[in-house]
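These notes are about the structure you will find just below.
For this depiction, one protein chain was excluded, whereas all remaining protein chains were kept in their positions.
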Amino acid sequence: MNLLTPGSHRAGSLVDDEAVVTALLRVEVAWAVALSEVGAATAAQSEAIAKAVVDWRPDLAALITETEAAGNPVVPLVRALRSAVADPAARALVHRGLTSQDVLDTALILVARDALRRIRTDLVTTAQTLGHLAREHGDSVMPGRTLTQYAVPITFGLKAAQWLAGVLDALELATDSLTGLPVQCGGAAGTLALTNELTDDPSAAVAAFARALELADPGVPWHTTRTAVTRLGHALVTVCDALGVIAADVLVLSRPEIAEVREGAVEGRGGSSTMPHKRNPVLSVLMRSAALQAPLLGAQLHLAAAQAVDERPDGAWHSEWNALRTLLELTVTAAAQSAELIAGLEVDVDAMAHHVAEAADDLLAERGSGGEPSTYLGSAGAFTDRVLDRLTATLEKESR
Amino acid sequence: MNLLTPGSHRAGSLVDDEAVVTALLRVEVAWAVALSEVGAATAAQSEAIAKAVVDWRPDLAALITETEAAGNPVVPLVRALRSAVADPAARALVHRGLTSQDVLDTALILVARDALRRIRTDLVTTAQTLGHLAREHGDSVMPGRTLTQYAVPITFGLKAAQWLAGVLDALELATDSLTGLPVQCGGAAGTLALTNELTDDPSAAVAAFARALELADPGVPWHTTRTAVTRLGHALVTVCDALGVIAADVLVLSRPEIAEVREGAVEGRGGSSTMPHKRNPVLSVLMRSAALQAPLLGAQLHLAAAQAVDERPDGAWHSEWNALRTLLELTVTAAAQSAELIAGLEVDVDAMAHHVAEAADDLLAERGSGGEPSTYLGSAGAFTDRVLDRLTATLEKESR
Amino acid sequence: MNLLTPGSHRAGSLVDDEAVVTALLRVEVAWAVALSEVGAATAAQSEAIAKAVVDWRPDLAALITETEAAGNPVVPLVRALRSAVADPAARALVHRGLTSQDVLDTALILVARDALRRIRTDLVTTAQTLGHLAREHGDSVMPGRTLTQYAVPITFGLKAAQWLAGVLDALELATDSLTGLPVQCGGAAGTLALTNELTDDPSAAVAAFARALELADPGVPWHTTRTAVTRLGHALVTVCDALGVIAADVLVLSRPEIAEVREGAVEGRGGSSTMPHKRNPVLSVLMRSAALQAPLLGAQLHLAAAQAVDERPDGAWHSEWNALRTLLELTVTAAAQSAELIAGLEVDVDAMAHHVAEAADDLLAERGSGGEPSTYLGSAGAFTDRVLDRLTATLEKESR
Partner (left out) sequence: MNLLTPGSHRAGSLVDDEAVVTALLRVEVAWAVALSEVGAATAAQSEAIAKAVVDWRPDLAALITETEAAGNPVVPLVRALRSAVADPAARALVHRGLTSQDVLDTALILVARDALRRIRTDLVTTAQTLGHLAREHGDSVMPGRTLTQYAVPITFGLKAAQWLAGVLDALELATDSLTGLPVQCGGAAGTLALTNELTDDPSAAVAAFARALELADPGVPWHTTRTAVTRLGHALVTVCDALGVIAADVLVLSRPEIAEVREGAVEGRGGSSTMPHKRNPVLSVLMRSAALQAPLLGAQLHLAAAQAVDERPDGAWHSEWNALRTLLELTVTAAAQSAELIAGLEVDVDAMAHHVAEAADDLLAERGSGGEPSTYLGSAGAFTDRVLDRLTATLEKESR
């Protein structure tokens, strides 16, 4: 959470440095468990490592400073962790067989999973509330607008349904992203060479490692095959895209000259530092800001993926970490904001009707004959229903 | 194809302006067919439109010039097409019920499909050849390199398998992308209002439209829900990512001081304008160049998606077109180059062995005892086999 | 010019493949001239090369195809040019001492110069017309809008002045960019080694080369120091930024519910493919689309700059070319569109007055007392005057 990303307190504990350290330690413990499961460590040794972590957190500021010398936080953390393990034999097994990238990649996957779960929860809420709006406003005729100008009439129900379609696309990708999130486990150059010295069954060690973290065993290391990361990125950006569309529409429709919707009134929100009367559409503004940032963060992940040279890369990998974390923070924040935005959204059906009446001629120009705009809605209802059916199917799947 | 994208002649006919015009016209004809299937046009009218297109192509330069006034190429093309249809009743049915975005979105989907099919073909070839390399070089020990320095030994078979893993990820996404490619069909503001005036069964019209183009019927228009486009983009960028990794490795490994691999010799390729002896790794250079460009083009599509305001947006949509086309061109080109690169790649096993022997101490430092680097390969063979098994499964699926 | 960049016919002849080929040939001729000036070639040889170019253009399609083998268009073009020079001694001097990058970099600088000159002309026109608007509308009170909501009143004169401030910033950068545009001249690895064999005064050769093209002599080659390119990119993106702001405002203010401005009516422009009454703000839409694309194209140039490895890079350089050209094309197009947009912009002072009257309470809330919005304009006039003074100073400098 940071001061320059308003709303990021919503994501704070999920992706901050503490969360990363916790995840890193969890990964080291899981590896100790895995070693003990394949007989490369005793249960006592594995427990000694696990126990050391329970009562101990490193000095974060020192850790950050020491991170530079190794180029990543794992080396100094492992050093510190070792010194927290009293038993020398157990101590020697800390991190044994892994490389830094195994630990950091897996930890960031854990952090991403927690964030994605939160995102999914908020998207489900947003989707449900959008479903209500779509149902409620099937007869709320409003002007369709294209290239900023009046086109033919639509309903606000259809607009909500289109927002919902985007959210369902995003939810689907977010859900898919949670499937098969892999551990990273390859050792120094992706061959598990040292682990092969420790056990006859290195595959079993990887499987146990994955099991301990409830992640998937990818079969082969992915130090330089970053599809798991770019896929995550694509899902997160797609979430922000969907929320960006909602935000863009709310921002237009809540302009005072249009005033067809309005963000819900919340004590103290949307105030101006100089104009006491003002009620700014703050959630939409912040969601739009997130949507403007997400695509470049996603591109950063692809750029890193495209330059993953050698067995472990010389800078491309390093350029992923902060971009992924920032993207997670923005998306968690925006998803939470969207749930609140939609839940509180005030819809002014009268304003819509007023615009429709005033602009009836334009809205019906395509038809070439007069009549009521409400009789020229085409398949608006059918399209709305289809999206609602999809919502129902999605929610059923969720509740299983 | 253009002079500043070397190799783009490989993609030329697939994505150029002619291809776009052909696709646009194909879409208009498909819609005429759809109208006749639901009884909104006679078979004769639909055939008259189809026939007009057979013997006719618009003046491309004039079309480009006229495109600005409407903001897109569909308006002037429809005008020109109408004038090519003799029968007035048929003429009146050209484009009837559609909006420009329906036609352009669908046409670009058609162009993308053709490009993706080509890409898939080339990726399959690349994958097969990588499979040969992986199999052939299971015992070709070479130094593993991480952060540019020697790590533990690997085999070139494993390296090829890792390249292959990336290509298979990309191929999977490319294949998925070909599934469910949708028509766009919503009319002026996404309600099919006018089509509802023409037929009692507008859904049947959309279904017929989709069938005529062998595309999917998405159920609802997606004028402002651009997931279909960003998904395409993600697949294309992922292809370039995978090829970028191969290129980056080949570029490193073909440095004269390393010289473990070399691009195949082809008469006239890789020559320098001043140094006759030189054999530049041209295909890798160009693939790397594509991989550096693709992420930003993919981000452009997401940026457009995130700002799709109103019922049809005021610039965001327009910013998609050229980015998508450029991305398609780069990816088709790079995929074709990769097939050729891998087919011709020269692997110098002796150079690898030489480096391994020279650096044995470093390569075995982790192990802490001496011995032969070839005995410290860990799971290299097992990992290679797993990727090869995945290849076999993929190829079987392909051949079905 | 291309079908998917509406308006690009405005830039067509400036940046297309023909323009690049013309520039490449012009560079080769300039080098021949330079060689003759330092006595490394005879005047007759230099003239023979120049004459060969007068009556000759290569087959563009063949050139594009051959470009891949060398990785750039210079190698095949030089080969073709040589075969067009009859005299063997002259032929041997074609390109002698240069490397491909010298020629292509310099040619793209020439293309960029032509484009920038056009851009400057259009920006000057835009600035002048904005000056008229700012002067004319110093008393046209309208609502100030912040975060989409009414804030305090402004004048349309101030809005035009703010647009103008952005355009003047852009014009300044565009003008600066034209200063010191450098030739590239380093030979194979940036040492001019071969040129040193041809003449005792290689510096004089570079100086003559620069003089022949009316470019600057940068003193040292910049094969891997790409500041000249990123600086160009920054200037171009800044132009698009300034035009994007205008477009964004025009799009908001020409919404039918606001209708304070409107793009000028032009026969056939802004029409819809289905709604005959519609007048879409097409120029603004296209300018906005350009402004959405330019930042990523500028980033592409920086990315290339940041990875310029060795004496000439292995893909980063190649990733610049098409991005630069696309950015030039978009900017030329958008600048021309802006000149037309501002010249034709219709300002509805009554609509502004109406909104101000209706929203007077909100617009004056900050003041805390009633009165007339027109009495709460603060420094609007003074700020407008300052920008106008800057315009005057700029135009004076221009006319010198």
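As written, the chain order gives the labels A, B and C, with residue 1 at the start of each chain.
Just so it is clear, a contact is a pair of C-beta atoms (placed from the backbone, for glycine too) under 8 Å apart; a residue touches a chain by one contact, two chains touch by 3 or more.
What you are looking at is a predicted structure, and each value in this text was computed from that prediction instead of being measured.
In the complete complex, the residue from C:Ala151, C:Leu286 or C:Val356 that touches the missing chain is C:Ala151.
Across A:Gly144, A:Pro218, A:Gly270 or A:Gly378, the single residue that touches the chain missing here is A:Gly270.
In the complete complex, the hidden chain is touched by one of C:Ala189, C:Ala216, C:Ala353 or C:Leu395, namely C:Ala189.
Of C:Ala107, C:Cys240, C:Val261 or C:Ala360, it is C:Cys240 that touches the chain left out of the display.
Note on the undisplayed chain: of the listed residues A:Val183, A:Leu303 or A:Leu388, the one touching it is A:Leu303. Within the full complex, the residue among B:Ala359, B:Ala382 or B:Leu395 touching the omitted chain is B:Ala359.
The omitted chain makes contact with chain C at the following residues, 71, 99, 144-148, 151-154, 158-159, 161-162, 165-166, 169-170, 187-197, 202-203, 219-222, 224-227, 230-231, 234, 237-238, 240-242, 244-245, 248-249, 252, 291-292, 294-296, 298-300, 302-303, 305-314, 366-367, 376-380, 382-383, 386-387, 390. Contact between chain A and the absent chain runs through residues 1-10, 12, 17, 20-21, 60-61, 63-65, 67-75, 78, 95, 97-100, 103, 187-188, 194, 247, 251, 266, 268-275, 280-282, 284-293, 296-297, 299-300, 303-304, 307, 314-316, 318-319, 321-323, 325-326, 337.
The missing chain lies against chain B, touching residues 145-152, 251-252, 254-258, 272, 274-282, 285, 303, 355, 359, 361-362, 365-366.
By definition in this document, only the chains that are shown with their structure count from here on.
Annotation: 37 Å between the Cα-based centres of chain A and chain C. Contact of a single residue of chain C with at least two other chains is seen at positions 251, 272, 274-275, 280-282, 285, 303.
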